[in-house]
Structures are given as C-alpha cells and as structure tokens.
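Presenting chain A:
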Amino acid sequence: MKHILMAAGALAFSLTPLYAQNFDDPQEFAKQRDQLQAEPMGPEGQPWLQYIGGDMVDTAALGLEAPATVCFSNAGVNNPWRVVGYTNMVEELKNHASIADFIHVDAEGSDDKQIADIDDLLAGGDCDVMIVSPNTTAALTPAVERACEAMPVIVFDRGVNTDCPVSFIHPVGGYGFGIQGAEFITSKLDEGANVLMLRILPGVDVLETRYSAGRRILEEAGMNIVGAEFTDGDNAKTKSIVEDYLMRGSIDAVWMDAGATAVAAIEAFEDSGYDIPVFVGEDQQDFLRKWQDEGLTAIAPTYPTYQWRTAVIAAARVIEGEPLPGPEWVLPQPAIVQENLDDYVNPAMPPLHYAMCGCEEMADYPQAWGGN
Partner candidate 1 sequence: MTDPVIEMQGITKSFPGVRALSGVSFGVRPGEVQALVGENGAGKSTLIKILSGVYQADAGEVRMNGEAVHFVHPVESLRAGIAVIYQEFSLLPERTVAQNLFLGREPRTRFGLIDSAKMRADTREVLALFAAAGRIDPDRTVGELDVATQQVVEIAKAVSTGARVVVMDEPTAALNEAECEELFATVDTLRARGVAIIYITHRMREITRLADRVTVLKDGEVAARFDEVPAPDAIVRAMVGRDIADFYAPPATPEEIGDPVLTVRGAGNAMLHQIDLDVRAGEIVGLAGIQGAGRVALAMALFGETPFEHGQVTLNGERVSFQTPRSAILGGIGLLPGDRKSEGLVLMQSVRDNGMLTSRAFAPLWSSDRRNAFTDRARMDALLDHMEIRAASYDQDIRALSGGNQQKAIVARWLSMRPKLLIFIEPTRGIDVNSKAGIYHLMRDLAREGAGILMISSDLPEVIGAADRVLVMQEGRIAAEFPHGATEQDIMHAATGETGVAA
Partner candidate 2 sequence: MSIAEDTPRRKAGFRFERWAPLILLGGALAIYVVVALVTGQAQYLTFDNLIAILGRSIALGITAIGQTFVILVASIDLSVASLISATAVLASVVMDGSPAMILPAILAAIALGGLVGLTNGLVVSGLKVNPLIATLGMSLIIQGCLSAFVSNFAGEVPAAFQMFAYGELGPFPVALLFLGLLAVMAWAVLRFTKFGSDIYAVGGNEEAARFAGIKTGRVVILSHVICSICASIAGLYLASRLRSGAPWIGSDGVYDLESIAVVVIGGTVLAGGRGGVWGTMAGMLIFSLIDSVFNIAGVDSFAKQVLRGIIIVAAVAFYAIRSKRIVA
C-alpha cells in the first residue's frame, strides 16, 4: 500500500506542473466578455437563429439533395440539461421537411462508445449529414475527422480540435457564464463580503472556465472567498457543505458554476434559520420559482439549451444548400435577471426544466418537455 501511495505521489508531483491545464486564458476571457455585450445578428426574439460575428459558410457546394438523412451522435442524455436539449432537437425536426430520416445514437457518456458509434454510423448508416455533440473535446477529434471525410459534420456544445466541421455551434461560453454571475455579486455587495463558491466537478472544461472567470472577477473586486467546494452535483452533499459553512461563519453570497443544486443550497440557509444571501443559480425552473417565491436577490446565467435546435437548423441548411454562420456559430447567451424573471417562470414546467430553451413557441410545448 505504502509503495502505491509513494509511486502515485511521485507520479503526481511529476504531473502537477505540467498538466495544470490552462482554464484561465485572459484573451478568451476578454473575448467572451465582449461577446456578452455584442449585439447579435439575426432575427430578434429568436436567439437560436442569432449569431455573434458575421462569418458565413456556403453549403451549396456540398451538393446535398433534400430530403436527406441526418445522423446524430449524442454524448448522452444523462442529465436534465441534455434531456431538455434533446427534446428541443426532436421537436425542431418537425419543422424541417428536408430532413427525411433522423438516426440518433447515444454514447451514454463514454468517449470510447461514442467513437464506436460514429464508426458504426460511418460503416452502416446511410447518413448524409452528421451532427456530433462530443462527450469530450480531444478524444472525439479523430472520429470527427474521419466523419468529415465522408460527409458534412455539424458539431455543437463542446468543440473538437479540428476545423473540419462545417460549423461549430455554441453559446458564448464558460467565461461568459462565470462573468455574468460574479459581476452580479460584485454589483450587489461591498468589498470584503463573504462569498462561497460551489462547483460540480473538477476537470470539466466548460465548468473550469466558469470558475476561473468567476473567481477572477470576485478577487478583483476584493471579495472574501470563504471556500470553493465540489458538490458532485449531489443535492444532499451540497446541503451538508453549506450547513457546515454556516456553522463556521456567515455567508453573503453564493456563486455556483451550475444551478442543479442551487435549491438545495438555498434550503440549507432556510433550514439553518439564516436569511438567503445573494445567489447565482442557473435557469432551472425550481431555482427560478424559489427566486420568485422568496424574493431573492439573484441572477441566473444560462448555457442555453436552444443550441440543440440550432444544430438541427444548421443541418437542414446544409441539406438545402443555404449559407449558415460558420465555421463558428456563436449564439447569444442571455442571463435571467429580476426584470425578466417573470417571463421565464412557468409553474407548469417540471423543476429541472431549463427555462432558456427557446421552445415556448414550439408546437408541442409544454407537454413534450414534461409540462402540464
């Protein structure tokens, strides 16, 4: 046992300096900060069709004919965000006659399986266009490259390390998310206020960038960060952690890198008999409702699920030979604030529904999303 620990320790020390990956990139930070302010192009009120930055790619040359088959290699539907997104996607398909067939394969959160899935689709499916939502960036790059050789590829959510896809669709990004929440806290509190940062998991790129951006802004504003804890996205653990912090001292604000456990964190304050401080959550219905019911001082940055619609729209445009924003299609990433909170709260929707879905006008809303 001792040997193992020593070996692991030695290994670790050799690793740490090399592989503290850079999730704190000032350039990217500044870029996303600008993009949050930028006026998006495209139809107003339909953010899933809007884009920031004006580059377009022509797809007529790809020579596809409608109707065509679209294949979708999905990293997974293993969390509510992806469930809402996938529902958006399925509903959006109904708007596109040019997509005759839609084949969905689900990798259940495994890189290895997703690579195999893409190979399967290439070997046997009659795919004309492929949409990929990669499980992780680096691992899926070779598979996506192979897919690119065979057909046009649309990538969304996480990217890949290649520019071969027709377009990579994503909202502004993790820095933007972190910035919105942290700036809200600094605008509400004075220097030296106690801020607790709650994080889901280490190592996930989109979450790490949220954290680094949030931390940078809080530190620059002179906030006292009392702790940064991982919750594993587990409500019970979140509640326990917050309770433990409350036993040790007061908290003026809670910043979270994802909103899944926001309500549990709020309940920790309630159950321990404390006032609810300034809160950064996300656009999940349970948080929005709590916010509205309790009159919180809060903000809900979003990582909009409407990008799943956009992926289908992009595929349809490829088939129809229409131009689309690319090679990057940057979608706007609005935050829900006090002023527009009422627009997003909908008691008919399930607690884990992501309100920034851009789906309210779709045909089967709200039933398809589990609402009444």
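Picked so that all candidates are chains of the complex that A comes from, given by their letters.
Keep this in mind: a residue touches a chain if its C-beta (ideal position, glycine included) is under 8 Å from a C-beta of that chain, and two chains touch if they have at least 3 such contacts; residues count from 1.
Note that the structure is predicted; figures quoted are calculated from it, not measured.
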Direct contact with chain A in this complex, candidates 1 or 2: 2
Residues of chain A that touch candidate 2 when the two form their complex: 1, 3-5, 7-9, 11-16, 18-19, 21, 76-77, 103-106, 108-113, 115-117, 119-120, 123-126, 136-139, 141-142, 202-205, 208
